[in-house]
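Shown here: the complex without one of its protein chains, the others still in place.
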Amino acid sequence: MNTGSLQHFFAMGGYADYLWPAYAVFFIVLFVDFLAPQLRRRRLLRELRGRLARKAARQPRQAPTPTEPV
Amino acid sequence: MSKWIPLWLHKLSSPPTFYRFAGALRPWLLALALLTGAIALYGGLVLAPADYQQGDAYRIIFIHVPSAWMSLFIYGVMGFAAFLALVWRIKLAEVVAMESAPIGAAFTFITLVTGSLWGKPMWGTWWTWDARLTSELVLLFLYLGVIGLYHAFEDRRQGARAAAFLALIGIINVPIVHFSVNWWNTLHQGSTIRLLGPSTIAPGMLWPLLTMMLATKFYYLASLFGRVRTDLLDLESGKDWVRTIATGGTLQ
Partner (left out) sequence: MSRPGLATACAAMLRRDLTLAWRRRGDIAMPVLYALIVTMLFPFALGPEDTLLQRIAGGVVLVTILLAMLLALDAMFSSDIEDGSLEQLVLAPQPLALMLAMKILAHWLTTALPLIVISPLLAGMLHLPTAVMPVLVLALLLSTPMLSLLGAILVALTAGTRRSGMLLALMLLPLCVPVVIFAAGAVAASQQGLPWLAPIAWLGAALVLLLVLAPLACAAALRIALDA
């Protein structure tokens, strides 16, 4: 690859200091927006599984078979 | 009401059905978003020529304008869902409205920051109180107000209805703010800087812009579906179908 043209590309006619942070904000904010619900979902399922396991452990006194979380 | 709503739409509003539907669609939406986004970026950053007046700085419009459009579009979707939620109390509409708010706020924030980063090299100022930017800022506060109100309630469904009401009030406010700031700018001369696009929209600049608009729409749907699915799990956590999913089963 022609490093001269790559450098020229990144320089963006001298406006690199404004352009690239703008694009960075775009990608970072949308990435966080995408990631946050994933984390929430994982936490939610973990809590739910824990609650179910505790409930199953409480109920049959004879032979408690807690559901194995996947 | 059930006479003119098709059966499949009615079925779709049932949480487990929507959960499956959204889950199936989401990977495709994400793939489409990334693909069209990549094409748009290549077209905008590499192929499109530099602007006559603004040089390469104008390339910010390829993310600024779609973000601005999305910030308004999402508010419209949120308002429509809010209307459905308030009038017919459809649980799915409540969830769609509430989960659209953070995505809309994200796009509004991006619009303001990228607009600021564009304004500085072009017009020498980080901020200007013109009608469009000011309305965008008010829009951000409207989104934050909806999110804040939603989380202030113990009962999530009641919170969703209250926040939906606020969203509908806010919808009327945005054009009013735009109009009043326009008037205010005519009163206080000397502070008006009109934000313009590049000197002309050449076709080489137009198609990446439109493609990016498409990409952001796909992204919004992908993100929304993910959030709605998670929220449905939370709201319906006592139900059987959620238990099936939590223990690793698949829905019928």
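The chains carry the letters A and B, assigned in the order they are written, with residues numbered from 1 in each.
The definition used in the following text is that a contact is a pair of C-beta atoms (placed from the backbone, for glycine too) under 8 Å apart; a residue touches a chain by one contact, two chains touch by 3 or more.
Keep in mind that what you see is a predicted model, and the values were worked out from it rather than measured.
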{"item": "Displayed chains contacted by the hidden chain, counting the whole assembly", "value": "B"}
{"item": "Of B:Ala93, B:Ala106 or B:Val181, the residue in touch with the unshown chain", "value": "B:Val181"}
{"item": "Residue among B:Ala31, B:Ala152 or B:Leu206 touching the omitted chain", "value": "B:Ala152"}
{"item": "Option touching the unshown chain, where B:Thr17, B:Asn173 or B:Thr247 are the choices", "value": "B:Asn173"}
{"item": "Where the unshown chain meets chain B, residue by residue", "value": "86, 134, 138, 141-142, 144-145, 148-149, 152-155, 158-159, 161-162, 165-166, 169-170, 173, 176-177, 179-181, 183-184, 187-188"}
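In this text, only the chains that are shown with their structure count from here on.
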{"item": "Geometric centre distance via CA averages, chain B-chain A, whole Å", "value": "19"}
{"item": "For the chain B and chain A complex, residues of the former touching the latter", "value": "45-46, 50, 55-57, 59-60, 63-64, 67, 102-103, 106, 109-110, 113-114, 117-118, 120-121, 219, 222-223, 226-227, 229-230, 233-234, 237, 242-243, 245-248"}
{"item": "Parts of chain A lying in touch with chain B, wherever the complex brings them together", "value": "9, 12-15, 18-19, 21-23, 25-26, 29-30, 32-34, 36-38, 40-41, 44-45, 48-49, 52, 67, 69-70"}
